[in-house]
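All protein chains but one are shown in place.
== chain A ==
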Amino acid sequence: MEKAKKRRFGIIATIILAATLILGLLWATATAEKNAKHQDTLSRVEKQGKIIWGVKADTKLFGLMNTKTATPVGFDVDIAKALTVQISKQTGVPMSAEYVPVSSASKIQLLKNTNIDGTVSTMTITPERAKVVDYTDSYFNAGQSILVKKGSEIHSIQDMNDPKYTVLVVVGTTAAKETKKFAPKANVVALQDYASAMQALKAGQGQAMSTDNAILYGFANENPDYQIVGGNFTNGPYGIAFDHDQKPMVDQANRALATIKENGIYNQLIEKWFSQVPGLDWRDLEV
């Protein structure tokens, strides 16, 4: 009798605990959604006097952590800096730029949670993503390509269309979704970031790594044993993203982007980051 009582108590306690947890989670979801709405990014950044940009920290040329100064450096970071200066001029509110490293998988959630105000992070504009975030005009033209070891029998993505081959990609990138369309029979393994994908390629865990050509150029530059083959097989322009329904902020950013393209700052940045990359015709990238 005593034992049955104890057991009943245990069961009831478990149910109550589980119910509390579930209700708590539902409440948290609702609150999180409410917080995400009706927040004007432009007025927020003006009030806080700084724009917090999400940038990559693992991508050579675009956003790579400088371990000595503990700040990310790259084309994306410089674009974010130039935009901040320009937006400050347009709005008449002095603002500084702050950088937060984001991954391909985390950036959209961080925007939604307002941990970051905007993101310049090698982010391809896609129709699906445009439903959840707002994009500016494209600031860089990229396309998906593959990186293989020199002397490899693979010369294009079509050569990979065989179950014995593995393509390495990064979680949350467009390449993770697109690769299957071009090589449906190949295995696709997604790793956490570009650095581990590159290490996995070197360890022979896959025959090719696939992502945007501009990112691959950075790796080819660092690893002379590897080369880009087959050219681009997709077209994916990069955009700067803000949270959904942030028209005032997007308008400001578009105006700023047009201005830096016009006054030559954009071309200076292109030259600064891409003129040293072998095999890339950086003059093509200028506007």
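Worth pointing out:
In the analysis below, a residue touches a chain if its C-beta (ideal position, glycine included) is under 8 Å from a C-beta of that chain, and two chains touch if they have at least 3 such contacts; residues count from 1.
Everything that follows uses one rule, which is that contacts and distances are computed from a predicted model.
Taken from the listed names "sulfate adenylyltransferase", "Molybdopterin oxidoreductase family protein", "Glycine dehydrogenase" or "Glutamine ABC transporter permease protein GlnM", the protein name that UniProt assigns to the chain not shown is "Glutamine ABC transporter permease protein GlnM".
Screening A:T91, A:T114, A:S138 or A:S196 against the full complex identifies A:S196 as the residue touching the chain left out. The chain not shown here is touched by just one of A:Q90, A:N115 or A:Q205, and that residue is A:Q205.
When you scan A:M95, A:I108, A:L257 or A:L285 for touch with the missing chain, the hit is A:I108. Residue-level contact of chain A with the missing chain is found at 25, 29, 32, 104-106, 108-109, 128-129, 132, 168, 171-172, 176-177, 189-192, 196, 199-200, 202-205.
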